[in-house]
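One protein chain is absent from this view; the other protein chains keep their places.
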Amino acid sequence: MSEIHAIDGNTLTEIYRNFYLARRFEEILSDMFRRGEIDGWLHSGIGQELVGSILGVALTSQDYIVPYHRSKATFLSRGVPPHALIAEILGRQSGLCGGVGGEAHAADVSRGIFGSTGVIGAGFPLALGAAFKQFYQATEGIAVCGFGDGATTRGSFHECMNLAALWNLPLVFICENNLYSEMTPLRKEMKETRIAKKADAYGMPGVAVDGYDLDTTYRALQEAFVRARSGQGPSLVEVKTYRWHGHYEGDPEEYRDKGEVDSWQKRDPLPVLRQRIQDEGILDAFNLDQSEKDIEELLSQAVASAKASPFPTRENLLINVYAQEGSM
Amino acid sequence: MSEIHAIDGNTLTEIYRNFYLARRFEEILSDMFRRGEIDGWLHSGIGQELVGSILGVALTSQDYIVPYHRSKATFLSRGVPPHALIAEILGRQSGLCGGVGGEAHAADVSRGIFGSTGVIGAGFPLALGAAFKQFYQATEGIAVCGFGDGATTRGSFHECMNLAALWNLPLVFICENNLYSEMTPLRKEMKETRIAKKADAYGMPGVAVDGYDLDTTYRALQEAFVRARSGQGPSLVEVKTYRWHGHYEGDPEEYRDKGEVDSWQKRDPLPVLRQRIQDEGILDAFNLDQSEKDIEELLSQAVASAKASPFPTRENLLINVYAQEGSM
Amino acid sequence: MSQLSYRRAITQAIDEEMARNPDVFLIGEDVAESGGAFGLTRGLLARYGDRRVRDTPISEEAIVGLGVGAAALGLRPIVEIMFMDFMYLAMDQIANHAAKMRYMYGGQVQIPLVVRTLSGGGFRAGMHHSQSLESLFGHIPGLKVVMPSDAYEAKGLLKSSIRDPNPVIFMEQKSLLGAKVSVPDDEYLIPLGLAHVQRPGSDVTVVAIGIMVQHARLAAEELFKEGIEVEVVDARTAMPIDSETILASVKKTHRLIVAHEAPAPFGFGAEIAALIAEKALYYLDAPIIRVTSQFTPVPVGRSEDYILPGAKDIVDAVHRSLKGG
Partner (left out) sequence: MSQLSYRRAITQAIDEEMARNPDVFLIGEDVAESGGAFGLTRGLLARYGDRRVRDTPISEEAIVGLGVGAAALGLRPIVEIMFMDFMYLAMDQIANHAAKMRYMYGGQVQIPLVVRTLSGGGFRAGMHHSQSLESLFGHIPGLKVVMPSDAYEAKGLLKSSIRDPNPVIFMEQKSLLGAKVSVPDDEYLIPLGLAHVQRPGSDVTVVAIGIMVQHARLAAEELFKEGIEVEVVDARTAMPIDSETILASVKKTHRLIVAHEAPAPFGFGAEIAALIAEKALYYLDAPIIRVTSQFTPVPVGRSEDYILPGAKDIVDAVHRSLKGG
């Protein structure tokens, strides 16, 4: 599809900003967790921020995104204020969902992000619903469904790939294949580990890309979005990536070699992108530094603001079980 | 796989006997249903008897079969007495399951047939369990799972194809693709209608055969059985076939052309096989007639015996909810 | 008024709501082209086209979840699950998503989803085609559960369910499909969560739900001949429960029988008994009796008659209740 051009300077800058924000966000949250400031648990997306950083620039405000449990970069790149996301993760009233949903169940419907869930694979049908809505109302929007390699072995993956293809829905399936499902390595999840190839069974295009290479990842995603937007139906994009931290923060990580982690970290696309922006003369080091400093500032204010927000009251927690006639 | 030879005379005769028995069984049951002699409903397998007729000769007594709702030929070819199957369908005490299960939930565990269910797609995990048992006990047996085209769109198909391949279980998936799922034609069930091809997604061999051609169907099944038996793992065999009657007896069949039904009926493999047995000099017309007469006799006795059996008593119906310690 | 069957009451309710609101759509296995495995949706495809009336493959989890997703984004899906027994396949979408999504997203969405499904005995098709699972759904915060007892109820309650901003499990009583009652020609709605005193009486209260309301009516007629006045309360919805109406009736009659087709443990009867034991204990002149199916799966064929409860069981229970006073 020839409509997709090389990434222009503004876009590169925006992706970099998203990426840097997401990276620092992950680092800060991870520290907070280590200091015992977060109830429950935390699933770091560190190392996987590129996809989310691209989504912010490649989608329109009409599009829906069903994120997955490591998609914090997606929230941020869509413009979700960091304080609202942190507050949600901390279970505070000023959080996106009033502090009721937390990390796994955060949503910002006003920004088209919904369908997050604690149940692996449950996002597929919800995303199907979002794509169906676009079709039903003949909008120009599409829907995007994020998930991991582990989710592809759930029955819901199959049912929804089949239905999306059958009904030619504007739905892009984005698999962030990070080689593990909790502590289980890919080869113990499935015999056929080429996830992109599974699209064949549904008569859907599937493509695998190196998720540490910005250009190919960007292009593959854009191609899929263009397809969906132009009525050519769904696709599957398998993004090969890696999570640098454990499944959850605190995971002893007995199941993998430190060397494997190192080899991915060495290829970190964040400094590569920074360098490129400089090399291509889009921004100089000073400007980049400045922009990074702004982000640091934003984040430290966000943390402070989130922490200052109260926990939900008992009353807060008893509403919203049922909608009242005419509510919303 | 070269171990599979042309079908010998005895085998041909046995398949014919199974086939003729199954065909007449279907016809008789259909008549009984029309006369109001059967409570509930009936799903005729007429037109699809070949697969079941082959299973009776191609499997061993150690193998397990999870049948599907049209698999009456399978029951009969495994040696289930027709009267016990009819009595079960009539809900009578002398039925295979004491008349409690009925058509959709008939099983004869002593003959390795179990896992029948009224829930489409629920047989896949049960068959996986049977194959796992063979693996666990390192038996020489395999497991076979029957299902229709419609069942392949259930999530359980995906989960079980994946697990069977991943664990290299001795499980053969046999899809009787009869082009419809109730009133819905294949093209409205899935975009990729080549069901056999779906095996690729799991790293499993898949093959499609004309289910009205005895030799290719027999060979494809035998190859899959040999694979499974020799530790080479699962396969998917798609048998293209056709049901001559409606989804259930009484179905108005508004969704398909009479011409389509006729074209399949014209290719009925039953008379073809009879002719071949004569042509190859295995049996002459007199012997064939005699064997058919024996079957007619068997069936009319079976019907009489089934009808003579009482319905379950109230007491019968209150047991078997829980097994007692040490029962069975 | 015209005579209308339960089956056509459902078709009409869907039809009227689809005509009224372009956001209402219907999906399910064989609902479109063939008008439903039991003819409940006949004519709708022709009227509304295949964007709004769609056949689906056998993918219960996906189609219910599609409904949840579309509902969260403002559409009003009606998803048909052919038999309630197959709802187990979509339980995660119903119980973890439809029911909880509004709460977990802090009120950002509402889920105006209706899952229609055939429930209960009557087709004699056994354990995988005969269950009544209202209590499973009633236990889960966020869901409403509706069990209409005749065609009038079915039409009014289904229309309200479609307009409700919450996920509703709508249980069509399969043994009533052909039964006709008179129904107003003009539009009417029956609000969800209001029980209905179907027949007033002073001696015993029978709270019944779904098909059991019909059995309770017959039992009441029978008992009337003996001079016993039974008050029949049609609970209509298993969730919300109209405790006011039920409490008022028990306070009047001092005797309570609860009748439902599902088995007793953790059932609708248990919930009503707990309500009374907490709120109206001292009004009772006799133990509360539950009339339910046996605690077994439903066998095939006519054997189901031994397992499922009927009018005679209610008559017996009333006699026992009156003796227990």
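By written order: A, B and C. Residues from 1 in each chain.
The rule is simple: a residue touches a chain if its C-beta (ideal position, glycine included) is under 8 Å from a C-beta of that chain, and two chains touch if they have at least 3 such contacts.
Source: prediction; values computed, not measured.
Considering the whole complex, the hidden chain is in touch with A, B, C.
Summary of contacts with the chain left out: across B:P67, B:G115, B:P234 or B:P269, the touching residue is B:G115. Considering the whole complex, the residue from A:I54, A:A131 or A:A151 that touches the absent chain is A:A151.
Hidden from this view is one chain, which touches chain A at 39-41, 90-91, 99-105, 117-121, 150-151, 153-155, 181-184, 188-190, 254-255, 311-312, 314, 317-318, 321.
Not every partner is drawn; the one left out touches chain C at residues 85-86, 88-89, 91-92, 94-96, 99-100, 103-104, 126-128, 135-136, 138-139, 141-142, 239, 241, 262-271, 273-274, 276-279, 281, 284, 286-290, 295-297, 299.
Where chain B meets the omitted chain, the residues involved are 64, 66, 95-101, 105, 107-110, 114-115, 117-119, 122, 124-130, 132-133, 135-136, 155-156, 159-160, 162-163, 166-167, 319-328.
In the analysis below, only the chains that are shown with their structure count from here on.
Note: the chain lying farthest from chain A is B, by mean C-alpha position.
Measuring from the averaged C-alpha position of chain B to that of chain C gives a distance of 37 Å. For the pair chain A and chain B, the distance between C-alpha centroids works out to 46 Å. For chain C, residues touching at least two other chains, in rising order: 57, 59, 61-62. Touching two or more other chains at once are residues 153-155, 188-190 of chain B.
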